[in-house]
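Working notes, beginning with the structure itself.
With one protein chain withheld, the remaining protein chains of the complex are depicted in position.
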């Protein structure tokens, strides 16, 4: 049976989801809705879907789920509308920049009895999933220290920075979700510090572009995160997990496995340039899982609570940064 | 404009090509033909194409090209039929196990004025293509020694061995094409030796399962190939190219970039299991190029002459093996 | 001209220094002094030196320098004696566990006009020295984040823990020196947290066995350190330095470059087991540099001030751990 879906948002992420739904045997993207109807129409044409309006889409009984890939400030109202219409929701992170509103998203979904998933795509990266599976299989014993390196190739535009909620809520939030996912236990304390080393405009916007974060669980396990908004050698996405009996490390992906030897030494190519390349497969597997979930199958999607927890940690990181002390996260 | 295609052969390779055509925006797989009509129908159903018969397909003016993925002994007659019908041909390797018949394939295509391409998919592997591009760009100077390691995970069934034309024509032929592609010059001499170390049934069938080959060009460049029908750590597909000013090496692909450290050391996962996994992307890029070629675009497909040359080298290897001397290939 | 030296301490580190002096063309180990004269005699015999007593050694005008490899609580009095005798001093880290006494060591040396060096051997590890040289040569631009992973294979005996001054002063102090050496600027703030995950006896002794530390400079650069007293895959000693235009990473050393492939994947051997193996060459180069310094040559030895600074950072880490806040280090 075909799973009919509606996509909100025809931007960069929306296009990825649209292509992944279009390619899926069991799914059909019945509607694409965007505040810019021309954008929706263009995307619809390119993949053989049809543009539509929100009301019609949500009123259509054939539609089983909605994918929300719009700007963050619209998430709550779209989740509310989807919940009213009884549609399952897959929402891009973050649910909202405000904790109360994020909680509202979750309670709306709960009251309506609809599943609410949050797009933490990195959980679907094959290398990171291998970490998780190996941890769960006990291959490194009890997890003691998770170390996450996460650096963007170059900073986003200044106006994006201003709307982003700050580096911790915008960028680190992915790493905070990874930390929660890989640590056995919920982090209970957060220390964070940041500085502006890349672009003074980021400091002017009140934000940082370089940061380190330390999470600690009640059981004494740690996660250290290092972030930068700029990286010369590609999109630096690495994770190490140190456990009582072993360690796992996931190195960066490259386009090929070619090494070039010369008098300058042995050179491999840079890491994949950015998230579209690095997480191409992750986005695909994630959307497959959403479709599987709608079909009643097993899935491993992050849910609303995961979205909220990561936001709470990001908020705690922000508070820690301004107080120079470890902050209790709850 | 949509490029309509007809696929002959609904077996393992045919299924790959079918899926790659189905996924392509510009192409449509209009017919799938197989000696087993049920197999054709199953494949057609799974990708939304329709099964058909050869005559109807070749008579259909909408069909621009045919993809031949049938057993080798049918290639010549299918090429003949396609040539009569004026359809461009993409034929799996080898054109034929017999040199004269392979030449016949080429002349039929030439007389009919149709393009004839041969499926040397490895030319589309991103790592091997990087080797080629870096060589052409002069990044290692003049090519002096190409070293190819090519090992299958496990031997094929005995009856496949008996029909295969022998290891050199069946398996090494891919490496011989790689050698021609990466060496600047045509190999002029072939030395080969083989033995049966994996399965005595292969020796009973008159074949070898382990082989080494040395090619030499008139200019004094070499290629060494090592083959085995069995490999414990996956499908071993590696190439090194040593040049006057540098060296390129393409290592095996693995599913993830995770390393597991323990008291036993640092362990990465085995190489991808076999050609379906390793050359998944190569098959896709190859079929994209066939469709591009039909649409009048630039392409890098191997042609009939390439198919013939590789076969001539394989024949020479076979002769060298039985005479223990280097054989002139021409 | 031969440089005559006296060694205090015939224990594990003393033996390394003795062998390195004995092997040196320009140096002669004239005296070995130990509280256990038999130990001194055994070591002296094994390398062709002679055991002696402290007074005679310090009174001998031929002796140019002393190497102090005794227990930490004897450092101050030995430095005092050497300073009185006008001998240059190479002292194992830490100068003292008490900041005031460490300052006293420095002032005694200054007043006597003798050079005082501290044994931060890791500065002589060829890989770490390459990091330093590449940073100084501007190969990664301005240093932004130093990441140090430093894990011992297994915890020391309980009584060592009790006398050690705690993990930060005993073990992390090496990493703190590395951080100072690789950061362009002095760290001004320290955050540290630790837990006891390896052995509850360590907690009973009031210490931790697992720790993370974050250092920050006034300029906004960071260093993150992760420590453990137990590591399954050898002595884990790695450093990454992230800069504005590049990144350097020094991976662990292994005894060979052999990789073993099997159905379980590709396996390299564990990291070298502990500091004697990993820093064998570093100890040698360090002692060479001390002898070079005594001969009036250029050297790169850490001095008393470096020893003090690392101790101050360790003290700050300890304070941070008990207050859960970043501590100003000065």
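Each chain gets a letter, A, B and C, in the order it is written, and its residues are counted from 1.
Just so it is clear, a contact is a pair of C-beta atoms (placed from the backbone, for glycine too) under 8 Å apart; a residue touches a chain by one contact, two chains touch by 3 or more.
If you're wondering where the values come from, they're calculated on a predicted model, not measured in any experiment.
Contacts of the undisplayed chain with visible chains (whole complex): A, B, C.
The omitted chain makes contact with just one of the residues C:118, C:148, C:248 or C:301: C:248. Residue in contact with the omitted chain (choice from B:7, B:196 or B:329): B:196. Mapped onto subunit A, the interface with the missing chain covers residues 232-233, 261-270. Within the entire complex, the positions of subunit C that touch the omitted partner chain are 23, 126-127, 130-131, 134, 139-140, 245-253, 255-263. Contact between subunit B and the unshown chain involves residues 142, 144-145, 147, 149, 151, 189, 191, 193, 195-198, 210, 212, 214, 216, 219-222, 224, 226, 228, 230-233, 236, 242, 244-247, 323-326.
The criterion applied here is as follows: only the chains that are shown with their structure count from here on.
Put simply, the chain farthest from subunit C by mean CA position is B. Chain nearest the geometric middle of the protein is A, using mean C-alpha positions. More C-beta pairs touch across the A-C interface than across any other pair of chains. Between subunit B and subunit C the centroid-to-centroid distance comes to 58 Å (mean Cα coordinates, whole Å). Across the assembly, subunit B contributes 261-263 as residues in contact with two or more other chains.
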